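The other protein chains are all here in position, but one chain of the complex has been omitted.
We call the chains A, B and C, going by the order they appear; numbering starts again at 1 in every chain.
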Amino acid sequence: MQIQVRLFATYREIVGSRGFTWSSRDGLSLRELVDGVVAKYPRLAGHRDTMLLAVNHDLAASDRILQDGDEVALLPPVSGGAG
Amino acid sequence: MQIQVRLFATYREIVGSRGFTWSSRDGLSLRELVDGVVAKYPRLAGHRDTMLLAVNHDLAASDRILQDGDEVALLPPVSGGAG
Amino acid sequence: MIEVRRARIDLEAVVDSVRRDDAGAIVLFLGTVRSDERVKALDYEVYRPMAIKSLTALGERAKDKFGLTDLSIVHRLGRVPVGGDSVAIACAAVHRAEAFAACAWVMDEVKRIVPIWKTEIADRPDRIRRRR
Partner (left out) sequence: MIEVRRARIDLEAVVDSVRRDDAGAIVLFLGTVRSDERVKALDYEVYRPMAIKSLTALGERAKDKFGLTDLSIVHRLGRVPVGGDSVAIACAAVHRAEAFAACAWVMDEVKRIVPIWKTEIADRPDRIRRRR
């Protein structure tokens, strides 16, 4: 199956891209996807503790089983507002 | 001496005027002035407990001794803002 | 900006009056005339020189108490229809907590100490009454 991976702010800069398509076997969990992405881009490893994960625009737990066509976003800590 | 008396809202309606000049001996206290005004307009009597007093645009205590030319305002409870 | 005015309040002007590059937060409070089955407007009476003096002193107290970078208070005088703004208070501060706290406090103080009185204007002229 194919997963769309989106990256923002610091993660986008580390990876040097706004996102990519990730191909995998069926039944992949969100945690396994992140493990794979971090293995490919080791500089993301130090950010895992503060990383938020979203599937199809909603926050998701890492045991979530992904479906073909899902959009997964790796989100650094947010910082909206001013100041 | 001459004191300018100003009336607002309910008091203005009771007295039927925005104010008047009050002539008196020197050394009149604010309390004595209010006593005189209430004696002349007895329908103000029921409002004395909630009446605020100002002399020359500042709140004043009733033992204040008035000077010639002072502007005294009798103020009903205020109600600015909306709602 | 401390003002008591008969004309409509210009919100953009009130907010702009407190803008400064060192402020990170502006809180604007608007008191608006709420509809009521009997009321079509409020009429504000003001003891103008005392109100200006009192609002100015209140503004200075608020700046000190909350460390505001700036503050403006504008209150209407005369007839304000349902839906209209009676009062606008803008507080600017480095951080938002102070701006929120100051704006709420200033509005409480305006209702407590500033010589302004309102009268309800009824949809039927025989029903005018004073509102607190």
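As a convention for this text, contacts are C-beta pairs under 8 Å (C-beta built on N, C-alpha and C of every residue); 3 or more make two chains touch, one makes a residue touch a chain.
Predicted, not measured: the structure shown is a model, and the values here were computed from it.
Novice: With the missing chain put back, which residues of chain A would touch it? List them for me.
Specialist: Where chain A meets the chain not shown: residues 6, 8-10, 12, 54, 57-58, 73, 75-83.
Novice: Tell me, which residues in chain C touch the chain that this view leaves out?
Specialist: 11-12, 15, 19, 21-35, 82-83, 94, 96-97, 99-100, 103-104, 107
Simple rule for what comes next: only the chains that are shown with their structure count from here on.
Novice: Mind checking the centre-to-centre distance between chain A and chain C? Centres are C-alpha means, answer in whole Å.
Specialist: Averaging C-alpha atoms per chain gives centres 48 Å apart.
Novice: Just how far, in Å, is the C-alpha centre of chain C from the one of chain B?
Specialist: A distance of 26 Å separates the two centres.
Novice: At least two partner chains per residue is the criterion; list those residues in chain B.
Specialist: Residue numbers touching two or more other chains: none in chain B.
Novice: Which chain C residues reach two or more other chains?
Specialist: none
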